[in-house]
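All protein chains but one are shown in place.
Chain IDs A and B follow the sequence of writing; residue 1 opens each chain.
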Amino acid sequence: MSIVLSAVQYLGYVLIFPGFLFCFLAGLLLCGIDRKMVAKMQKRVGPPVLQPFYDFFKLCGKETIVPAAASSKTVFLMAPLVGLAALVVLQLFIPIFQFTAFSGMADIIVILYLLLIPALATILGGAASGSPYAGVGLSREMVTIISCELPLVLILLAVGKVVGSASGTGLTFSFSAIMAYQAEHGSLILKASMIPAAVAMLMVIPGETGNHPFDAAEAETEICEGLLAEYSGPPLGVYKLSHAIKMLTLTSLFVALFLGGIGSGIEKLVLLCGLSGAAAGAVTVILGAIVLFLLCVVLTVVCISFAHAVTARLKIEQIFKFYWTAVSGLALISLVLAWYGL
Amino acid sequence: MFKKLIAESTAKSPWLFHINAGSCNGCDIELVSVLTPRYDAERLGFKLAGSPRHADIVVVTGPVTTQSLPRVLRAISQVPEPRCIVTMGSCPQSGNVFRGSYSVAGPLSKYVHVDVDVAGCAPKPEAVIDGLALATKILKEKREAK
Partner (left out) sequence: MSTALYQHFPIFAIMALFLGAFLIVLFGNIKPLRHAIALLAVTASLGFLIALVKPVMLNGEIIAYWMGARAPAGGYAIGIALEVDALSLFFGLLIATAVFVSCVYSIQYMRHDDNVSQYYTLFLMLAGGVMGLVLSGDLFNMFIMVEILTFAAVALTAFRNTVNGALEAAFKYLVVGCMGSTCILAGTIMLYAQAHTLNFAQLSAFIPGNMNTATVVAFALLYIGFSTKAFIVPFHPLAADAHGAAPASISVLISGVLTKSGIYGIIRLSYFLFQTMELGTMQFLLVFMGSVSMFVCVTMALAQHDFKRLLAFHSISQIGYVLTAVGLCTAMGISSGLYHAMNHTLFKGLLFLAAGAVLHETGTTDLGKLGGLSKKMPWTTALFLVGAFSISGIPPFNGFASKWMVYQSIYQKAVESGNIGFLFVTIIALVTSVLTLASFVKVSQSVFFGQLPKEYENVKEVPWGMRLAMGLFAVLCIVTGLFPNAVTTYLTQPAAAAVFNVANYINAMMGSGYAESVMGAAAPAAQAVTFVEVGVWQPVSWLLILIIALLAITIVAIAGQYDRVSEKAPAPAPVDGKYDLFFGGEQSVYSQVGGEDLFWGFKHNWRGYFSFMHELHSGIVNDYALWAVVALALTTLYMLIVF
């Protein structure tokens, strides 16, 4: 009986919260807020906040065309679904403050690699379409991935070192250790040595999601949206959804890495209200999810919308140079400071 | 319910693909001005798409020259159903001042079914938005008829 119950519970995690349904709603909402905020910054009225939902459902009703020159129909159609599934699963491993749907299954290095799967799915799907625009988009997408990888590696190593040296093991990659550290010592962003890494992470987020000004891979005016050039209908909708969820994933990763200390505040609040037992746990999780979403909104506005509104698209070699010099430099400062125990 | 949701969404999220079929560039500029802060067609969900595969509405400007005709028709055929074709300016409807020229194959309606005509040389942004809004209604009807 208990097996059935826990199976239902885990299925609920995967399908409803914090899995598919939550990702779907929160991701698209985040995307809508981003578009609204960009419009506001440009003194426009902007689309309704629900616009990404309309876009998604409209695309579901369109025709799917597989070009005759596509080299693999299966890859072309399955790639978006695999990418979406991988992204949803990735979201399950990122803690929502003290709550993690599946804890003890993946650490931050694994997350680094799991983040590659959706990008790789997009690349393979685009490559399978046979379009030369997709070929150019693929090249740019891959270079963007390489660009973001180095700073992300440095950031994760720095976080692992800081948390590890406090917990006595020297280093750790586990999320639960990172969250426990932050619950005890306050958010990592409050440490002086971690501030450059946090800033670097803010700059990595738009690059990883492929937002302005790092969207050379999906430049609609130059290379007809690159990898997505031949996609239409539902598969395109799934890609747009994945893109929205990726914004949620990366911002919540930032919250988990640098702002995890807020979780203990929520717990105290729940205790203050006089709740206890299972009710307290549930309320904590729900409150945590709400706070997480609000923080994601703030982060999205700061690092995605604001960057979108004020910058023009960079060339691909400029993206590479930017990430491997300025952003990596910032992250390296943090890493070296963390190495010497600051 | 789901079908209704999709039909409603179809009206609210029309993506444009713009084809210049030998236009003098006047209409092209006006089309872009529709998306600027002053008129901001994005509040109705309009967005310029980079590829015809993503588009719902094809906006054709220019008198459809013989050179551009096969290209226009090919690009239009690559737009997935349901789709709407909007001509913008007088040129694609009548040929305007280019009518009768040896190099003009228009009007466009000789070759494909045109859903909305926005007249003017060049049409005012308000007129363009009006025409596009009409196109979204037609899109929704097409989706519902499916």
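Definition applied: a residue touches a chain if its C-beta (ideal position, glycine included) is under 8 Å from a C-beta of that chain, and two chains touch if they have at least 3 such contacts.
These figures come from a predicted structure and were not determined experimentally.
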Contact residue for the chain not shown (choose from A:33, A:96, A:127 or A:159): A:127
Contact with the hidden chain (one of A:33, A:88, A:270 or A:337): A:88
Which of A:179, A:219 or A:238 contacts the chain that the document leaves out: A:238
Option from A:44, A:58, A:140 or A:308 whose C-beta touches the chain left out: A:140
For chain B, residues in touch with the removed chain: 2, 19, 51-53, 68-75, 77-78, 80
Absent-chain interface as seen on chain A, which is shown: 10-11, 14-15, 19-20, 60, 63-69, 71-75, 77, 81-82, 84-86, 88-89, 92, 102, 104-110, 112-114, 116-117, 120, 123-124, 127-136, 138-140, 142-143, 145-146, 149-150, 153-154, 157, 160-161, 164-165, 169-174, 216, 224, 229-230, 234-235, 238, 315-317, 319-321, 324, 335-336, 339
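In this section, only the chains that are shown with their structure count from here on.
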Interchain centroid distance [CA atoms averaged], chain A/chain B, Å: 36
Contact set on chain B toward chain A in their complex: 5-10, 12-13, 37, 40, 42-45, 48-51, 53-54, 56, 78, 80-82, 143, 146
Footprint of chain B on chain A - complex, ascending: 35, 39, 42-48, 51, 53-58, 60-65, 133, 219-221, 223-225, 228-233, 236
